[in-house]
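Reading through the structure tokens given below for one structure.
For subunit A:
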Amino acid sequence: MRNRILFALVALLLLVPFMSAAAQDQSIVEIAAGNADFSTLVSLVQAAGLVDTLSGEGPFTVFAPTNDAFAAVPQIAVDFLLANPDVLTQVLTYHVVPGKVMSADLSSGEVATAQGQTIDVAVSDAGVKINNANVVAADIEASNGVIHVIDAVILPAFELPEVDPLAVSDNIIAAGSSTVFPLTERMADLFNQDGFGGTITVDMIGTGAGFERFCVNAETDISNASRPIRQTEIDSCRANGLEPVGFFVAIDALAVAVSRENTFVDNLTLEQVADIFSGKATTWAEVNPAWPAETIRLFSPGSDSGTYDYFVEEIFDRDETPIQNAPGIQFSEDDNVLVAGVEGSPYAIGYFGYAYYQADQERMRAVAIEGIVPSEETGTTGEYPLSRPLFIYSAPSIMQAKPQVAAFINYYLRNANEQLGSRPDQIGYIPTNKYVGRLNTVLYLAALGK
Partner candidate 1 sequence: MTTTSASRQISLADYLADRRGRVQRLYRRPRLLDRAVHTFLFLSGALSILTTIGFTIVLGSEAIKFFATTEWLNINRQLAGAVEADTTTFQLNTGGSAVAEGDLLRLTIEETGEQVRVTRVLDTTTIEVERGVNGTLAKPHPNGVPVFRGAEVTLREFFTSTRWAPQVGNFGVLPLVTATFMTSLIGMSVALPIGLGAAIYLSEYASPRARAVIKPIIEVLAGVPTVVYGYFALTFVTPLLRSIFGTDVVQVYNMASAGLVVGILIIPTIASVSEDALTAVPRSLRDASYGMGATRLETVTRVLLPAALSGISAAIILGVSRAVGETMIVLIAAGAGPNFSFNPFDNAETMAGHIARISTGDIARGTIDYNSVFAVGLTLFVATFLLNVASNIITRRFREVYA
Partner candidate 2 sequence: MSQVSQAAISSPETSVDPYVIEARSISVFYGSYMAVKDVSLQIPRNQITAFIGPSGCGKSTVLRVFNRMNDLVAAARVEGEIIYRGENLYSPNVDPVEVRRRIGMVFQKPNPFPKSIYDNVAYGPRLLGIKKKSELDDIVERSLKGAALWDEVKNDLKKSGLALSGGQQQRLCIARTISVEPDVILMDEPCSALDPIATQRIEELMHELTERYTIIIVTHNMQQALRVSDYTAFFNIRKAGEGKEETRWGELVEFGETQQVFTQPTQHETADYISGRFG
């Protein structure tokens, strides 16, 4: 997350001098075409046949995503856009607002686009946000309008096709992350309740094993994952003729938690977390001299869990040597073991999926990381350093061959958010926002090739 912001700043520095040199007599398209960083955008504009339109009198305000912004969009969605010019046109025109709106004129609120739907503009001290994108360079004036550079592609809302659970049958097999498991299981139950007659199997075998069954063995229709798919896994999928497509269904945050009896720890830096979980600091006093000189008792999810993977990745840069060598550290795949361990001693510390933390929050207390307390809000914004997206993966070939899988994913995307939250009847992940939902819809349509 921080890297992305850094990159945007660098991009800004590189772009600005060049742009200020751009003559105001060039049109929007000409400016864009003259800049290598907009080559993707330009080629898409050409593919959609919008060159003439955007070269027209206007005036227009264009929110122009950089090449990197497009690169962040899954290839399958890009291919889909290229194959469906009308959809592409809608996406591109969604980036265009009629009239010339300089950044100083922007204020928070909804603004209608050329496509017809509105974009959400949020102006704050931190900068300007358009939907889920940040404006990284503003007010590049052209002869027929103005360009604001954004760091992400923004999408209008498309309709998910209506599905009827009663109309499909046969079985669905899902497997993978134990973190995603409760959500997929819930969706499966609801899908059955709403009339689906087939059997939905959901196995809890871990993200990595889930991908192995999905890609290598091709045994499953849906792979639950608590991290994005890795390149090696994509390769093994492709070797098997499967193009994995991931739907971002929820946000999980890791909670670093201590016992309710612990009265001294409020906040830890990521570095302190690393020191603690590597055994570099064996007593609390070594972390902070103001804290008691008692031995730290460490609890960690087992090395097969996605939670562990995620923690090692974030805290130890994928090197598991430090955490594995931490003296006396206890690993368990069973969160209850960890909760009981952390709860039981004021000097214990552990980390959990946010759902499990929420379920047991009377027994534990989450510590702020870098000053940010884990919550739905800080997780959604990505502010909280230890949060991660949860996915369900499938493949176009599977979704096209098995209508029940497509229908289930459709149902999943429509209804998952209602099941997420901190109410007792909900699953304790953070719901995804509507912009994620829009991307999911595009991916869904792309996978079905419609």
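Candidate selection criterion: all candidates are chains of the complex that A comes from, given by their letters.
Convention: a contact is a pair of C-beta atoms (placed from the backbone, for glycine too) under 8 Å apart; a residue touches a chain by one contact, two chains touch by 3 or more; residues count from 1.
Because the structure is a prediction, the values reported are computed rather than measured.
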Complex member in contact with subunit A (any copy), out of 1 or 2: 1
Of all residues in subunit A, those that touch candidate 1 in their complex: 205-206, 208-209, 212, 294, 297, 299, 302-305, 317-321, 324-325, 327-333, 337, 340-341, 343-345, 347-348
